[in-house]
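Note that one protein chain is taken out, while the other chains of the complex remain in position.
The letters A and B name the chains in turn, as written, and every chain counts its residues from 1.
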Amino acid sequence: MTGKSPSGRALGRRDALALGGAAATVAAIPTARADAHLTVWTGYPEIQPVYQAVAAEYAKTHPGVTFDFFSSQLRQAEQKLTAAVPTGTGPDVYDIGTNISVNFIENGLIDPNPPEIDAYMKSGPWDKFTVDFLTVDGKTYGLPFLEGSRASLYWNKTYFKEAGIAGPPATFPELIEAAKKLVKFDSQGRMTRSGISLRLSGQGSGIGEKFRYLLAATGGSALERTPSGKWHNGYDNQSGRDSLTFYVDAVQTWHIDDPKVLHDADAFATGATAMLFRESWVIGEIQSKNPNLDYGVVPIPAWKAGMPHWMMLQPEGVYVSGQSSNKKVAWDFVKFLTNPENGLRLTEVTGWLSPRTDIDWKPLLAKTPQFKTFVEPPADIKYYVEPVLPPWDEIETRMADRLTAAYVDPSLKGNPQKIAATIHSMAQQTDQILKDANLYGTS
Amino acid sequence: MSVSTLDRPLPRPRPRGKGRRRIARHAKLWLWCYAMLLPVMVIYAYVRIWPIIRSFVLSFYNWRLIARVRPFVGLANYEHMLGDQNFQIAIWNTTVYSISIVLISTLIALPLAVLLARRSRMSAVYQTIYFLPVITPLVPMSIAWKWIYDYNYGILNYVLSLVGIRPIAWLTDAHIALWALIIMGVWKVLGYNMVIFLVGIRNIPATYLEAASLDGAGEMRKFWHVTLPLLRPIILFVLVTATINAYNVFTQVYVMTLGSQEAPGQAVRVLVYDIYQNGFEFFRMGYASAEAVTLTFIVLGFTLIQFRAFREQETT
Partner (left out) sequence: MRPGLQHRRLRRRLGALLIHAILGLGAVFMLLPMLWMLATSFKPPPEIAVWPPHLLPRAATLDNYRGLFSAIPFARFFGNSVFISLVSTASVVITSMIAGAIFAKYRFPGRSVLFMLVLATAIVPFEAYMIPLYIELVRMHWINTYQAIILPTLVMSFGIFLLRQHVASAIPDELLEAARVDGASEWWTFRRVLVPLSGSAISAVGIFAFIQAWAAFIWPLLVANTNHLFNLEVGLTAFQFRFSTDYGKLMAGSTLSTLPMLIVFLLLRRRIIENMALTGLKG
């Protein structure tokens, strides 16, 4: 691919022109040939094939650009990037959450977007909200790559029909009633199917994130930002207490979920649970594990009738490293990666949503109607975002440490004072982490 | 044991010349020692001594891997640590883990060693078998054990079901997970302790045991009144070193539980995992260093206990 001889070069460009003329699927405008090798790291192993496919497409019009891809689990990816990026031994291109990227930005390890990228970003493909999310001090960094949340309610239509429930719940009281009817036990009293698969154990920040669905529904939040840009906890209140009470009751009073049952996407795909709050990628899981599953997706219920439905947003960017020696090519690739065709490809292949507003989803929805809630949410939904600050992961993980113990703690059952005390203690810890990072403030 | 050169003056060179040559010879020897030792000590200093010192220093700073400002905070990390629930849980779990492993494995290893003390071909075969787990690498065996502990299809639950016991959520039940790890830990270390005891028993002069037999003592009496007391120093050694080793547990905890989706969370939080999480997930390296220093002092404490008890042993 990287023919260095003059004749090789000429051949490459001619080939590219021919391809561009014949197949009009890719905008094959031959760019100036740049021999470059790009290393790309991603924290989503399931997206690596998409990267590779995009790279293969890109290479057709940009011979001379070779790629190395590396993926690891999100937690490890964050650690590896944090070690590698400051030393210049990191990748040219990487995707990562804003809690990490904001740290890099603050320390000058990511450059502000070049003017043409900045203009492109603000020219309409993404809504103002997403663009703002990747803006620090008025400058944009990275391009929006995927929408990491919009978590919604998956419901198993077969089980619902079986239990005689007309449709998916629109409020939490309905959800609880449905879950009670949907849960199944075997002859020895072991739960074989949970009514809803809540995140009761496992990776720390995941637990915290799922808890926040409740916090949002009940009208609270994990953190609150003050006008001066400082933060403090947002759940040492009725919302926090209601949310924890819901979980405690779910496990101990209504018995609609149990830490011992199979969990999460695996559980929903194989029918071990009737309901699940999760992001769009589960659609991909279901397609590969159990394509005949009859299921639907609706927004997460409102806490009570008359209250709004809340949806979490978590745009994630793809960045060009400040230390890359191939920035021009890297940016070109990143632009290509985030174009509408590849955005659609991302969603089709992995289920992760592209945050672009100019993608035509109709073909996708025709094949997989369950995407509707994710790509075209109802107009009356209210949104909330992931807080962006360096110690965010620690805050969420520490919350989770407390929560996992609390969910199965029998002394919390029917004990509002203890629940309040637990929430208060958690909130104090959250505030302490903020203080340690000089980010705490109440005004 | 021969008296080493260290307790005697340097050998006299053949009387050949004036005093100057003698000093020159000493100097030449010393120079050679330094020259040989230098590369080794340089490496040792770079990869061990210097990091250990730096660990102490770091623990007094609010040191994050990517940060512009890393202020000195004195004992703040330590204060924070002592009041931190995660740290407390980690210390508790790690202590329970290591003491349990050591006690259980010693209680099993000792009788085993006695049974195998007689030299025979079967004894050698058994020794090999019991020692095998010791040399197996931790990661593959953790993966194997994870499968054995599986709630739905694991062979352990199957065996239990044969005797009518309901399936146990070995690795996901918060009350049981630590014990599941302890069982695996005992499995791993049993052979090692056994062999040490074995050698100790074999080193007991036959005359003592013969004398006891002549006095009419049966096997049990011989064990309690001859073997055991003579083994005290070795038992002590095993108890302390095994505790120290168990205190550093990380790999199996990470592979079998904490790294995966169905972790029992706090129930298996161990000290090294806390260091790992604080240092490499939250990047609070100053704080993690404070925990590391604490680990060092704990290990030091155990070592001192061993030395003290050992010395007492010698004087009685």
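One rule holds in what follows: contacts are C-beta pairs under 8 Å (C-beta built on N, C-alpha and C of every residue); 3 or more make two chains touch, one makes a residue touch a chain.
Because the structure is a prediction, the values reported are computed rather than measured.
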Where subunit A meets the left-out chain, the residues are 45, 70, 72-73, 76, 79-80, 83-84, 86-89, 266
Note that subunit B touches the absent chain at residues 1-2, 4-6, 8, 10-11, 13-14, 29-30, 32-34, 36-37, 39-41, 43-44, 47-52, 54-55, 58, 65, 108, 112, 115-116, 122, 126-133, 135-141, 143-145, 147-148, 152-155, 158, 161, 187, 190-192, 195-196, 198-200, 203, 234, 237-238, 241, 244, 247-248, 250-251, 254-255, 259-261, 272, 275-276, 279-280, 285, 288-289, 292-293, 295-296, 299-300, 303
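The criterion applied here is as follows: only the chains that are shown with their structure count from here on.
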Chain-centre distance (mean CA atoms) for subunit A and subunit B, in whole Å, is 42
Within the complex, subunit A is touched by subunit B residues 62, 65-68, 80, 85-86, 151, 166-167, 169, 172-174, 260-266, 269, 277, 280-284
Interface with subunit B, subunit A side, in the complex: residues 75, 78-79, 82-83, 85-86, 103-104, 106-107, 109, 188, 190, 201-204, 206, 259-260, 263-264, 391, 393-394, 397-398, 400-402, 404-405, 408, 429, 436
